[in-house]
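With one protein chain removed, the remaining protein chains of the complex are shown where they sit.
Then we have subunit A:
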Amino acid sequence: MTKNLLEIQALRKRYGSVEVLKGVDCTMQQGEVISIIGSSGSGKTTMLRCINMLEDFQGGRILIDGEPIGYEERNGVRVRKSEKEIARQRALTGMAFQQFNLFPHMTAASNVMLGLIKVKKMARDEARSVAEKWLERVGLGQRADHYPGQLSGGQQQRVAIARAIAMNPRLMLFDEVTSALDPELVGEVLQVIKDLAADGMSMLLVTHEMRFAFEVSSRVIFMNQGVIGEEGDPKVMFLKPQTERLAEFLKTSSFA
């Protein structure tokens, strides 16, 4: 049996008295591209954010390469790991956000270099050449010295993806990366993600782009009210949904 890259076991997450994740189980192999779909409030973004500890979670475990993320048992008590350890574990994954979140006071290249220098302890010159290589890969080699404010939304999102990928993560997390983009800029970002998928990058995507999820995913997860409602091969999921809820959701979504 191949070792799982990602293993989520009985994941539970509460905001105050509202339980948004009610026991999510999921495994993922190296090289898989999994799209997470579902209506807003179904917990898909929260699940993604638990994987890199941007959200604390109250129950269950998340393992990357068998290593428990965020929490450990000490004398039978579940405790949060140290900030330093969590920071190290966060670097196992890369994340691209809906709002890009580029550092506005740094050029595209410096955005990519920051993590390489501070986290990977790379020398400046080396970091610069790694940054240039990745900016080239996302089609922005000519824009390395531009500031985020001088770039279009699509270009900013591609820089943000380069910033995450340059850290050489085990797994990429994409959180609705095209939702904030003008329609004509969506394609260039999806193309970058497709290229990464073709390279064998393991990816978990929360997305509203059903057509894209259909084309690029090896598996689709449908989240419904804090649990996985249905999962499987995109062709089956989209063309022959097994549950009422998924069928309903697909009808209201843009997939046609």
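Definition applied: contacts are C-beta pairs under 8 Å (C-beta built on N, C-alpha and C of every residue); 3 or more make two chains touch, one makes a residue touch a chain; residues count from 1.
Note that in this section contacts and distances are computed from a predicted model.
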| item | value |
| --- | --- |
| Per UniProt, the name of the complex member that is left out, chosen from "NADH-quinone oxidoreductase subunit J", "Amino acid ABC transporter membrane protein 1, PAAT family", "3-oxoacyl-[acyl-carrier-protein] reductase" or "Glutamyl-tRNA(Gln) amidotransferase subunit A" | "Amino acid ABC transporter membrane protein 1, PAAT family" |
| Options A:Met122, A:Val138 or A:Ala164, residue touching the unrepresented chain | A:Ala164 |
| Per the touch definition above, residue among A:Gly41, A:Pro104, A:Gly187 or A:Gly200 touching the missing chain | A:Pro104 |
| Residue among A:Gln150, A:Ser179 or A:Thr243 touching the omitted chain | A:Gln150 |
| Interface with the unshown chain - residue positions in subunit A | 52-54, 83-84, 87-88, 90-91, 93-95, 97, 99, 101-105, 114-115, 118-119, 147, 149-150, 160, 163-164, 167 |
